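To start, I am sharing the structure in question, which I have written as structure tokens.
A single protein chain has been omitted; all remaining protein chains appear in their positions.
Letters A and B mark the chains as written, and numbering starts fresh at 1 in each.
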Amino acid sequence: MLRYTLRRLIIAVPTLLLIATLAFALLHAAPGGPFDSDKRMLPAIQRAIEARYHLDEPLWRQYVRYLGELSRGDLGPSFQYRDTSVNQIIAQGLPVDATVGLAALALALLVGGTVGVSAALWHGTRWDHAPMALAAVGISVPVFVVAPLLILVFAVALHWLPPGDWVAGSPSHLVLPVVALALPYIGYVARLMRGSTLEVLASPFIRSARAKGLPSRLILWRHALRPALTPLVSYLGPAIAGLVTGSIVVESVFGLPGIGRFFITAALNRDYTLLVGITVLYGAFIILCNLLADLCYAWIDPRVRLR
Amino acid sequence: MSARPAGERIPMSVPLQRPAAPEPPAASPSSVPPARAGAFWRLTLRRLAAQPTTRVAAALLAMIVIGCLVIPWLSPYDYYTPHFDLLSRGPMLAGAHLFGTDPLGRDLLVRVMWGCRISLAVGVAASLVSVLIGVAWGAIAGYVGGWLDSTMMRAVDVLYSVPFVPFVIVLTVLFGRSLWLLFVAIGAVSWLDIARIVRGQTLSLKQREFIEAARVAGVRGVDMISRHIVPNLLGIVAVYATLTIPAVILFEALLSFLGLGVQSPMASLGSLVADGASDMQAHPHLLIVPAALLSLIIYCFNYLGDGLRDALDPRSR
Partner (left out) sequence: MPDPSAAPEPLLQIRALTVSYPAGAHAGALPAARATARPGARPARAEAHLEVVRGVDLDLAAGEILGIAGESGSGKTQLLLAILGLCGAGARLRGSVRYRGEELLALPAAQLNRTRGARIAMVFQDPATALNPYLTIGRQLTEVLRVHRGVGARAAERRAGAMLEAVHIADAARHLRQYPHELSGGMRQRVTLAMALIAEPQVLLADEPTTSLDVTVQSQILALLRELRERTRVAIVLVTHDMGVIAELADRVAVMYAGTLIEQAPVEALFAGPRHPYSEALQRCVPRLDGPPPQRLASIPGQPPDPAALPPGCAFAPRCAYRLEVCERSAPPLVQAAPRHWKACHYDEPLGRPGPAASAAAAATLAAGEVP
């Protein structure tokens, strides 16, 4: 198990390096420098700024410096907010993202999982067809469609929930963003779990378990659930990546002060360091989640561990 | 079992089995003689058409495709000329503004149909590109095997970890918005899934007897891949291609929603949704119409892909 973890870590490092290098390349390949704003600057000031941001050094030296800073976790200063570092901005937005993201993930797994497994148990009846049709709809409607529609219905028309903004500690402000973000994943998870549960229930070893006279509930929970979860665990990596992407949209629609919104403003204001810094963060996060998902998979499926 | 002296009951280790009844046709066209390959696809089509839901989905898509081709051509309005006397009106029959007008007085129906054109064109074209890349990558990796396979699949694993939407956003910010960039970026993302699937299929096909037979007959390399392996992949590739299209459409719509896709006055369904969202309190039709159409297109493609997958699976009936 330890060796497996080590092997996975070893693959993660070059991936991270690749993302960092790509980010660096993009940063310096952009047409026009980062200070190509409308204001003209005195050459002296321009030189001072370049020195401060080390833009006058040869490229390879900047790359090494960049990697060094990165390995210390320093993502550099923001170009928009001259006195704030990217790290500080991220730290500011992180609690919002964490709350919304985790809540959405939990919702997707619990609701989707329950619906999916139940649909499999009620296979062929309307308790199978109806939820699956709804799940298909959930997958097909994009996040940026659901979010405004939810606002339209629940905030504007019905006045049940607030239309946006972030009020720390207020659960009602969380409901719509979390639901909007989680909706397609509820659908994916439900379909996935239904399919894999059906497949597992048709397996020969489930027939053996029935032949042993074990009660149905025991068969479901001890024999069927673990194998049925493996495709879900495989899916977690892409799912989390999707949640990250979706959070960008949700935060901009609902006006939540999270990292995603900073990302959008950075894009609009050409704040390259912030932009690239957040991208590297996203990349690292996804790699970490994939690693954790792989470890979960090995924990569930004993056949994988030996390799 | 060892032979026993005659006289003692000789163990008769002979199976009672007679030659089995002909097996159900394998789910692939090239493992049967060419004359029957057409029959395979016709059977698949028939099974696909047997489901009422897939018929409805296909019909709806057909209507949308026809509509987006025909309506802008027939309509007296274009998608970019503003009419300042008819700002943001709801759907009305007068002047045949069936979906109403947008904040600049442009007919929403025509704009939405143009949006469908863009979405469908980008969707189908980018999917085609990713299918080609993915099939080639996966088939070669799976067939050649060994270190080439490991390397190619490691590359896929690494690429999977790259957060694509942020990256594409960064690209569009840095290099400006263009349809071409969109196209390349989306195509570059979507081939990963297909590559993995194709590689898995190729690996299992390699074990099949007809590949061995072909190899014994002298077929090698590129010839083997193109004549024997790829035709057998067509089924699963068709399924995933059909399922890639809605994912691509979604991606393009997302980028357009964020303002990073098509440029105004050209409209994509995503940008129309964005425009509608900002004005939805006063004029909900501006949001609802493009949102509904976009969702419908994606839903129908998903359904078709699922139906195709079921039609090709010999076990699922």
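What we mean here is this: contacts are C-beta pairs under 8 Å (C-beta built on N, C-alpha and C of every residue); 3 or more make two chains touch, one makes a residue touch a chain.
Everything numeric in this text was worked out from a predicted model, so none of it was measured.
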| item | value |
| --- | --- |
| Residue in contact with the excluded chain [from A:Arg47, A:Arg65 or A:Arg207] | A:Arg207 |
| Touching residues (missing chain, whole complex) on subunit A | 203-205, 207-216, 218, 222-223, 226-227, 300-303, 306 |
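The definition used in the following text is that only the chains that are shown with their structure count from here on.
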| item | value |
| --- | --- |
| Subunit B residues touching subunit A - in the complex, by the definition given at the top | 154, 157-158, 160-167, 169-171, 173-175, 246, 250, 253-254, 257-258, 260, 270, 273-274, 276-277, 280-281, 284, 287-288, 291, 294-296, 298-299, 302-303, 306 |
| Subunit B contact footprint on subunit A (complex, rising order) | 11, 14-15, 18-19, 22-23, 26, 29-31, 136-137, 139-145, 147-149, 151-152, 156, 237-238, 241, 244-245, 248-249, 252-253, 263-264, 267, 270, 272, 275-276, 278-279, 282-283, 286-287, 290 |
